[in-house]
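Here the complex is missing one protein chain, while the rest keep their positions.
== chain A ==
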């Protein structure tokens, strides 16, 4: 299958443990009426430290479920998930990852700064260290002038930037993002993508990014994982080689290599051309 370790674009194993390593992961939601729903089936995925991987697929393909399993917000019914060589649960307890959802999810009664400081505060980081870290992050997301504003005084894009800053507060090696730009308008969205690429380059964190948007996935990622629904499984892993962050400016969105990758993901998503018979054969097995 295309999900095997030999898939194109699979990073060469290093001495460091993988950021995420999912083996044979399945998730079945038991419903009361007895009709169980298989959200995920036989998912194998390895993500290297510092790598940016997008999960893309139609609604109900289990991409958000996979993210939630990695975050230990749910537990798999079969298979195992490791994050930096630890169980997902231990990784959560050790704060190995930061997370951002589609809703920014800021606490309305806290200022921008103290929202960013929330995880630090909860983990008993000293006041001075907190202030230093939040100033750093505010600068990173370009919101230094808004430190003392409240979330309801910010635009949607700004709120999402605060949420990203918050997810980076404890310098995690892994960032989990569930359609963080899904509610933003197209212009803001593209600007946020450019910023995210820069932020990831600066922090060196691995990212698992759930999205509906093909151009978004292609623009951001080192690899795009294409998923299919009912039951959710990985259909294809497409390596996107658009160069490192420094080179990924706005011009890239109009480059040929960008379009080629978009086409490749598109075709995989719709399950058509480019070796379609073989792919179908795999699917039906």
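Note that a residue touches a chain if its C-beta (ideal position, glycine included) is under 8 Å from a C-beta of that chain, and two chains touch if they have at least 3 such contacts; residues count from 1.
Simple rule for what comes next: contacts and distances are computed from a predicted model.
According to its UniProt record, the chain left out of view corresponds to "NitT/TauT family transport system permease protein" among "Carbon-monoxide dehydrogenase large subunit", "NitT/TauT family transport system permease protein", "Oxidoreductase" or "Integral membrane protein". Only one of A:38, A:103 or A:188 touches the absent chain when the whole complex is considered: A:103.
Contact between chain A and the unshown chain involves residues 71-73, 92-93, 95, 97, 99, 101, 103, 105, 107-109, 118-119, 121-123, 150-153.
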